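Below you'll find the structure, written out as C-alpha cells, and then a few comments.
The complex appears here without one of its protein chains, the remainder shown in place.
Entry: chain A
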Amino acid sequence: MVAEKDGSSPPKLTGERPPQQQQPLGQLRRTKQQVTDGFTVKAMMRNTVVRGPPVAGAFKERPTKPTAFRKFYERGDFPIALEHDSRGNKIAWKVEIEKLDYHHYLPLFFDGLCEMTFPYEFFARQGIHDMLEHGGNKILPVIPQLIIPIKNALNLRNRQVICITLKVLQHLVVSADMVGEALVPYYRQILPILNIFKNMNVNSGDGIDYSQQKRENIGDLIQETLEAFERYGGEDAYINIKYMVPTYQSCLLN
C-alpha cells in the first residue's frame, strides 16, 4: 500500500503537467480578462474587470467665447489708451473717470474678465481697478449688472481667470459702502465655482509653494475672498456663504 502510494503520487505531478507549463496558462487567463462598463451583463461575467465611472469634468476648462469687451475695444469705443512706462503698463484715460457712465462701461469691463490675452486682459483688469478705485457711490447701482459677467468668468474654470476674478471681487467688496451687502443675494451665482475650487491647494510638506508668494494660489484666494464677503456682507452674509460653501468656517464668529 505504502509503495503503491509512493509510486502513484509522483507520476501524477510529472505525468499530468510540468510546473513550467502552468505559468503560460495563467498568463493566458489573465489576458482573457476583459474591461467593461459597470451595470452591464458583461460586468457579471467572471473574467471581466469593471471600469470606473468616467471623469465628470468639474475642473475641466470650458471653451471661451468672443467677448463684447474685445469687440468694443477693437472698435475703439473705450476712452482709454495704453501707456508704457518704466514700471510696466498703465491706462491713460481720455475722459475723467468721474464723468463715465458706469451703467454702460463697468459691465463691459467686467465682461473682459473672460479674456486671457494681451492687451484685452490687461485693459479689463486695469480698467476695473481704476473704475472701482474712483467710482465711489456710482458702483452700488451697477452691481446687478456685474453678476453675469462675473459668473461667466468664473465658469470658464481657467486658473488665471479665476485668480484675477477673485482679486477683482475682493476689490469690489471694499470699493464702496453697502457693496458687500448688495452682493449677498447673488451668492447663488458666484459661489458654486468657489466651492469647487476651495480645496485647490498644494500639500508640499515643508517645501515652498511659490504660488503663495505670488498670490496665485487659488485655494488661498478663495478663502480670502469668502472672508472678505463675510466681513463686508452684513449679518446675513455668513449663513448665505455657508449655504453655498458648506465647508466654510466663519472668520468673525467663534
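The definition used in the following text is that a residue touches a chain if its C-beta (ideal position, glycine included) is under 8 Å from a C-beta of that chain, and two chains touch if they have at least 3 such contacts; residues count from 1.
Just so it is clear, contacts and distances are computed from a predicted model.
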item	value
Among "Destrin", "Replication factor C subunit 1", "E2 ubiquitin-conjugating enzyme" or "tRNA (guanine(10)-N(2))-methyltransferase TRMT11", UniProt-listed name of the chain not shown	"Destrin"
Sole contact to the chain not displayed, among A:Val41, A:Ala58 or A:Ala92	A:Ala92
Residue of A:Arg70, A:His134 or A:Lys151 touching the missing chain in the full complex	A:His134
Footprint left on chain A by the chain that the document does not show	81, 83, 85-87, 90-97, 130, 133-134
